[in-house]
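Read through the structure below, which is laid out as C-alpha cells, and then see the notes.
The complex appears here without one of its protein chains, the remainder shown in place.
So that you can tell them apart, the chains are marked A, B and C in the order they are listed, and the count of residues begins at 1 in each.
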Amino acid sequence: MQTEWFILLSVILFTMGVLGVLFRRNAILVFMSVELMLNATNLALVAFAHQWGSEAGHLFVFFIITVAAAEVAVGLALIVAIFRTKHSINIDDLRQMEG
Amino acid sequence: METVLFGFGATIALVGAIIMLSSKNAVHSALGLVLTMGALAFLFLLLNAPFLAMIQITVYAGAIMVLFIFVIMLLGADKLDLRERFPVVPVLGTALASAMFFAIATPLLTNNIDLIEPPPANPQVRFVHAATDIGNNVAVTLDGALRSQPLAEGLNLREVSNFMTVAPGDYTVSITPEGGATLTSPISLTAGSVQTIVAYGTGDAPSITVVPEDLSTVQEARSSRVIVFNAFDPDISISMVNFGSEFDENDTATYANNIPYGTASETTTLIEGDYALAFVRGEGSSSVNPGIDNVLAREEAYELERDQSKLIVLFAERQVDGSIRASVDPLGVMTRPSFGGPRAIGIELFTTYMLPFQLLAVLLLAAMVGAIVLTRHAVTPVKQRVNVRRRVARPLTNVIASQTGHQVVDDAPQLPAETDQREPSGD
Amino acid sequence: MHMDTYPQLVTLVILFPAIGAFINLFVGARLTEKGVSAIATIAASLAFVVSFLLYLYLVNSNYQGAVVNPPLLDGWIQIGDSVVIPWQQRVDTLSVTMMLVVTGIGSLIHMYAAGYMHGDPKYHRFFAYLNMFLAFMLILVTGNNFLMMFVGWEGVGLCSFLLIGFWFDKAKGVGWRNSNAARKAFIVNRVGDFGLLMAIFLIFWTFGTLDYYRPGEVANPELAEGSKYAPVGSPAYLLYQEEHKSETEAPAEGEATPGEHSEAAATTEGATAAEATTTTEGESHAEGAAATEGEAHAEGEAAAEGEEEGHGEPAVVYVNNDHIATEQLGVFGQTERLLHEGEHIVDFGPFSLPFETVLVLITLFMLLGAAGKSAQIPLFVWLPDAMAGPTPVSALIHAATMVTAGVYMMVRANVWYHEAELTSVVVTLVGAGTAIMAGFVAIGQWDIKRVLAYSTVSQLGFMVAAVGVGAYSAAVFHLLTHAFFKALLFLGSGSVIHGVEHGHHLAHGKHGHGHDDHDPHPVHGENAHGHDAHADDHAHDDDFDPQDMRNMGGLWRRMPVTYLTYLIGTLALAGIFPLSGFWSKDEILADSWLIGLEEGALHGYIAFGVLFAAAFLTAFYMWRQIELVFHGKPRTEAARKAPESVWLMTVPLALLAIGSILAGFMQLPRPFFFLDQIFGTYHFVYWMQQSVIHSHAPAFQLGIALLATASALVAIFLARRIYGGEKSLVGEENRDPLESPIWSLANARLYWDEFYNRAFERPFNAMAGFLANTIDQRFWHGYFHNTVIRDGFNAIGEILSKPVDLGVIDGTVNGIGRVTRWLSSKVRLIQAGDVRVYALSLLLGVVVVILVLLLPLLNTGG
Partner (left out) sequence: MIPVPSLSEFNLQYTLPALSLTVWACILLLVDLWIPKERKETTAWLAAGGVVFAFIANAFTFNTDGEAMLGMFRADQFTAFSNLVILATTFIGILMSVDYLKRTGIERGEYYSLLLFATVGTMWMVAANDLITVFVALELLSIPLYVLAAFRAPDLKSEESGLKYFILGAFASAFFVYGAALVYGATGTTNIPAILQAVSATLFSGEAANAGAAQLLLLLGSGLMLVGLGFKVAAAPFHMWTPDVYEGAPTPVTAIMSVGAKVGGFAAMLRIFGTGFATLAPAATASSTDWQTIMWLIAALTMILGNLIAISQTNIKRMLAYSSIAHGGYIMMAVAATGTVSVGTGLPNSAAQAALFYLLAYMFTNLGAFAVAMAVEKNDGSGTQMEDFVGLGKSRPMLALMMAIFMLSLTGIPGTAGFIGKILIFQSSLEAGLIPLAIIGVLTSIISGFYYLRVVVNMYLRDGEGDKAEGATPYLNWAVYASFAGTMLLGILPFLATDLTQRVSLVASLFP
C-alpha cells in the first residue's frame, strides 16, 4: 500500500475543510470543517506511522482526537452562549467591533 | 485488493466531505461528516491501526458528532446558512485553497515520498556481569571516538545493566572491578543493532563477548524468544532441554543443542507458559532423564511471559568451598508489542507520553470548567427593569404626539421626557 | 584623598544632578521655592566642583585621560561574549572641558532661573527637569562608548521636549503652540536619532565594540613625539624640538609668527622654570585669583617633584599602544591601526565594503545625527520654535549645551572625520551653509529670542564647519566661548522680556493681578502657518508681545546692568577684539583659510568665504538688536516703565559677561600683554591635543584678524546708520527700514517650514492615513457603516490636526475621507465579512509561507 495515496487523500480532505471554513457561515458548520481538517491530519499521521512502523504517529492521533473533544466542548458552549444573546450563529453577524 | 479497498474508503470519505460542504441542512452536513469519519476509520484498519479505528468510531463519530447534532437541534440552527452576502470570500477562498492544495500536493506527488525510509536506529547496548571471580561492584564504561560514557556502575555479579542508546561506531568496553585491574575489549556497534555485552568465565581475566539480540515484535501470538548463552566451562558445550511434565512424557523437546563455550544459541520462539528446563552436557536429547549426572542445572517451573526476548545465561557460580557450579540466569527484556494495537499504544502512553497524557487530563478539566462558565447564567443577575406605572393619564392624542413629535391637541398633558423609569436599585 | 583617585569622582558628577532631580520630582511639591531652587542649584554647583577637581587631576597627571568603572555597574550590557558594552566613564581633556561648560554655565542658569521662574505653579518640576537634563548631558559627555552617548543623547532630547512644552497649559490657544514646538523638536530629532543609531550599528559591526578607548590605552600615542603646542620649555616641547630639530626648523619659522618665534627664542630659562610657569597657569585657573607667591612656589615644587620621575628619561612618560591586540583597542585605536596596516575590507554578509568607505558611511550617519541635535541644515527647523520654552531653558539647553552635543560627537570622532575626506567636505558645506543661512534669516526677525535662536543656529554652523575643515580644537574653543556669550545674551534677553513685561503691567495698572512674574506669553504670536502675525498683535494691548523688539527701544536707561552685559555679549559674538568671540572665530577663519592655502582644498576657501560673510551678518543683526532694544526712544509705554531685574538675575549676567571677556585668552596665538604669562600661548590646543588626536592650531593670521574685525566694525557702523537715531523704524506699523523682497524672505525664514509641510508632513500623513484607513480598515476589516467612517475620520482628523496643524491636515483628511468613502461605496458590494476574511488572510499567509519556502527548490530544479 502506498503512503502517497493516503497523503493525497489527506491533502484533499484538508483542503475541503479549509474551504468549509471559508464557505460556511453557520458557526457550527465552520467548526465542523475544522474537525474535517483535523481528521485529514489524522489520516496523514496514521499513514506515515504505517510507513515508518513507529507508534508516535498513532499517539499523536490519539492526542488530536482527545484535544478535539475538549475543543468541541468549549466551542459549542461558546456558540450556545452567543446564540442566547444574539439569536444568531451566523459568523458574518459577528461585527460588534469594527475597523 | 488493497487498492480496491483504499478506493472504496477514499470514495466514501470524499462523498461525505462533499455532503458536509454543500448541504443546506446542517444536520445533513453533520451526517456527511460522520460518513467521512467512518470511512477514515476503515482506512485506519487498512493501515494497521485497529485501535485508532475504534477510537475514531467511538469518540469522533460517536461522542463528538452526537454533541454537534445535539447542539444543532437544540438551537434550531439546522437551516441557518443564509444567502452569501460576500461572494468575494468563496471566490478568493477557492483560489487560495486550490493554490494551497497544489502547492502541497504537486511536489509531494512528484517526489516519491514512499522512498523515505527510517534512518536506522542508534544501537542499543547493555552489559551482563557473569564473570565469576572479579567480584561485585563493577564499573563499566564505553569509550567512543567522541566521548566515553558510563554503561553501568556498581554492578554486582549476576546483574544486568539497562539498555543504553549510543551513536554507532567503534567502542572500547572497559570493565573495572572494585580494586582490580581494568579489562578492555573493542566492540563495534552498527546502526540498528541491539547488543548485550557479556563478561564471563573464571579467574582474574574473564572473557568478554557480544551477543546480538532481537527486540522487534514477536510475530507469533503469545510467544517469546529465547536464546541460551554458555558461560559455564571452557571444556563443556551444553544443551537446553524441556523435560516435560511428569504427566506427559511426550511434552519434551530440545531447544538448544550443543552450544560451545562462549557462544549463544539460535533463537527459539516459545509459547508462553510454564516450562521445566534442564541444561545438560553435550548433545541434548529429548528423552533425557532429569535425574541423571549430565544435568548441570535445572529450572523446574520456568514461567515464560509473552512478548519477551529472553537471554538465558548458564554461568559458573563459585561455591563457598571454592568449587564451581552451574547456575541459570534468565535475563528478560520486553520486545515491541504488535504494531498499532491497544497494548502498544497503552505502553507508550504510560511511559514516554506520560506528560502529554496528564496534560490532556488537565486540558479536559479546563474545557469542562470553560463550558460551564460560558453556559451558566451570569452570577450577578442583570438588574430587573421594572417600568413604573405612569402616573399621568395617557390619552391617545398624547401617545400620538409623543411618537410623531407633533402636537395633536393643544394643552394636552405631556409625557415626562423620560419614558422609561427604573426603580431605585435598593429593591 | 590622593589625586590619583580623583577620576573616580566622575560618578558623582552625574549622581549629584540626578539626586537633585529625584528630590525635586518627588518631594519638590512640598518644599518652598527657595528650597527647590537651592537643592537644584547646589546639585549643579556640586557637579561643577567635581568637574573642577577632575580638571585638577588632569593638570596633575600631565593631561592624561582615564577610564573609570563606576561601582555597581560592571558589565552594563553583556550578552555572551559577543556583545559587551560596559558602563564606563571617560575623564579626559575633551570630556572635562564639556563638563566644565555644562556644569559651570548650568549652575549660573540655575541661579538665574530661581529668580526668573518665581511664582510658577510648576516651579519644582522645572528644576527637576533642569537637573535631569544636566544628568543626561553629563552622561552624554562622560560616557566612554557610543551607547552611553546615545543614552545621554536621547535623555537630553527628552528633557528638551519636556521643557519646550513646559508651558503647554497656558491659556487657550497659546499653550498648544508650546506643545507643537515640543513635538516638532521631538520628531525632527527622531530623524537625527535614526542617523546616530545607524552609525552606532555600523560601528559595532565594524569594530565589535563601542568603546572610544579601552582602559590602559593611550589616546594619542603621537604625543610621545612631543608637541609643538606644549608650553615652551616644557618636557613635551623639548621632546618635540629634539625629534624635529632638522626637519622642522624651517617650517616652524614659516608657521610661527615673528612674535612667537622671538618669544620661543627669548625663553632661555631651564625646564624647571617652565614647569613653574605651567603650575602657575594651573593655579590661576584653579583659584581665579592670584595665589600668594609662596604658595605658588610650594605647589610648583611639588608638581615638579611629581614630574621628576618622567623627567629623568627623555622627558615624557607617554607610551604607545603596541602591546595591545587590535581587537582589544577601542574604536579609534583600531581605526588608527587598521589604517596604518593598509587596506581592509569590512564584510557585511551579502556584500562588503572597503574600510575607508565604511568610515565615510559612519561619519555621514553621525552627521545626520549631529544635524538633528545641533540644528544644521536640513534639520534645524525645530530650534527657533524651541524658544517657546522658558528663557533659562533656551539659554542652557538650546544655546549653550545640548545643541553642541552634535559638535562634541563629531570632535570626539575626529579620527574618523580626519580620514573621511568626502564627509569633511559635506560637513563643511552643511556647517557653512547653515551659518550664512541662519545669519541671513536673523536679520528679518522681530522676536528678540528668535534673533538669538537663529544666531545660535548660525554659530553652530561655524562649529560644524570648523569640524569640516579639520579644526577640531577650534570647534571646541568656539563652543566654549559661544556658551558664555550666548548664554549671556539669552539671559539678558530674558531680563529684557521680564522688564518689558513688568513695564507693561505697570503701564496698564495690571500690577495687582497675581504674582505672574514670568512671561505669560512665552511664544510670540506666530500662528501655525508660519505667517508673521506681529503687525496685528502689536496693535492690541491684550495681545501685547513682550518679546517683540518693536515694543522696545531706549531700554539702556531703565536697565543699565542688563544693557552693559548685553553689550559685552554682543561685541563678543560680533568678534570684536579682544573679547572671546574674536579669538575663537578668528581661529576658525584662519584654519579654513590655511587649509585652502596649504592643502589646496577647495572647501577651505568656500568655508572661509561663506563664514566671513556670516560673520559680517552676525555683527549686523546683533547691532540691529542693540539699536532696536536698548537705543533710541522707547516705542511703547511698557518700554518706558521697564524696571531692572532682581540681583538673582543680574549676578549671573555679570559673571557670564566676565567669562565672555576672558574666555578667549585660553588660546592666545601670540604673546599678548602679560596674559600669555598667565594663560600660555596655544594652551587650549595643547590641552585638547591629549584627547583630540588631530587637533592643530593655525598660526595667527594678522591679515585675517584685521579684515574680520574691520568687517565687523563696518557691519556695526551700517546697523547703527540704518537703525540708529530717534526714529529707527518706519511708519506707524514700525516697519523695518530695509523692507524689501529680500528682507521679506529673511522675515519669512526662507519658507523652510512651509517647505517641510509640503514635502514631508502632508505626504506622510496622507500615507499613514491611507494605509491605516483604506488598506487596513476598509480592505481587511470589512465594510461598515458610512457614519462610522465619517465619525472615525473626524476623530482621527481632530487628533492629528490639533497638535500638528489645523489647516494642512484638514484638507488631507477631507481628501482621504472622500477617497475612502468612494472606495468603500464601490468595495462595499463585494467586500467580505469579518471572521471569514480573517480566515482568508490566514490562508493567504499559508500560501505565501509555503511558496516562499518552496521557491529555492524550484530554482535548483528539485
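Keep in mind that, in the parts below, contacts are C-beta pairs under 8 Å (C-beta built on N, C-alpha and C of every residue); 3 or more make two chains touch, one makes a residue touch a chain.
Fair warning: this is a prediction, and the values are worked out from it, not measured in the lab.
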Among shown chains, those touching the left-out chain = A, B, C
Touch with the missing chain holds, among C:120, C:193 or C:447, for C:193
Given B:90, B:107, B:135 or B:262, the one touching the chain that is not displayed | B:107
Among C:706, C:742, C:759 or C:853, contact with the omitted chain is made only by C:853
Name, in rising order, the residues on chain A that touch the hidden chain in the full complex.
-> 3, 7, 14, 17, 21, 27, 30-31, 34, 37-38, 40-41, 44-45, 47-49, 51-52, 54, 56-57, 59-60, 63-64, 67, 70-71, 74-75, 78-79, 81-82, 84-86, 91, 94, 96-97
For chain C, residues in touch with the removed chain = 73-83, 147, 150-155, 158, 165, 168-169, 172, 175-176, 178-179, 182-183, 186-187, 190-191, 193-194, 197-198, 201, 204-205, 348-350, 768-769, 771-773, 776-777, 780, 792, 795-796, 799, 802-803, 834-835, 837-839, 841-842, 844-846, 848-850, 852-854, 856-857, 860, 862
Touching the hidden chain in the full complex, which residues of chain B are there? Just list them.
-> 104, 107-108, 111-113, 115-119, 146-147, 305, 308, 332, 334, 347, 350-356, 359-360, 362-363, 365-367, 369-370, 372-374, 378-380
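Here is the rule we go by: only the chains that are shown with their structure count from here on.
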Chain centre separation in whole Å, for chain C relative to chain A (CA means) = 63
Averaged-CA centre spacing for the pair chain C and chain B, given as whole angstrom = 71
Which chain A residues touch at least two other chains?
-> 18, 22, 25, 92
If you look at chain B, which of its residues touch at least two other chains?
-> 85-86, 89, 93, 97, 100, 104
The answer for chain B against chain A in the complex is residues 2-3, 6, 10, 13-14, 17-18, 20-21, 26, 29-30, 33, 36-37, 40, 43-44, 46-49, 51-52, 55-56, 59-60, 63-64, 67-68, 71-72, 74-75, 77, 80-82, 84-86, 89-90, 93-94, 97-98, 100-101, 104-105, 108-109, 112-114, 116, 118, 339-340, 344-345, 348-349, 353, 356, 360, 363-364, 366-368, 370-372, 374-375
Residue ranges of chain B touching chain C (in the complex, touch as defined) | 85-89, 92-93, 96-97, 99-100, 103-104, 107, 111
Per the touch rule, the chain A residues reaching chain C in their complex are 18, 21-22, 25, 30, 91-92, 94-95, 98-99
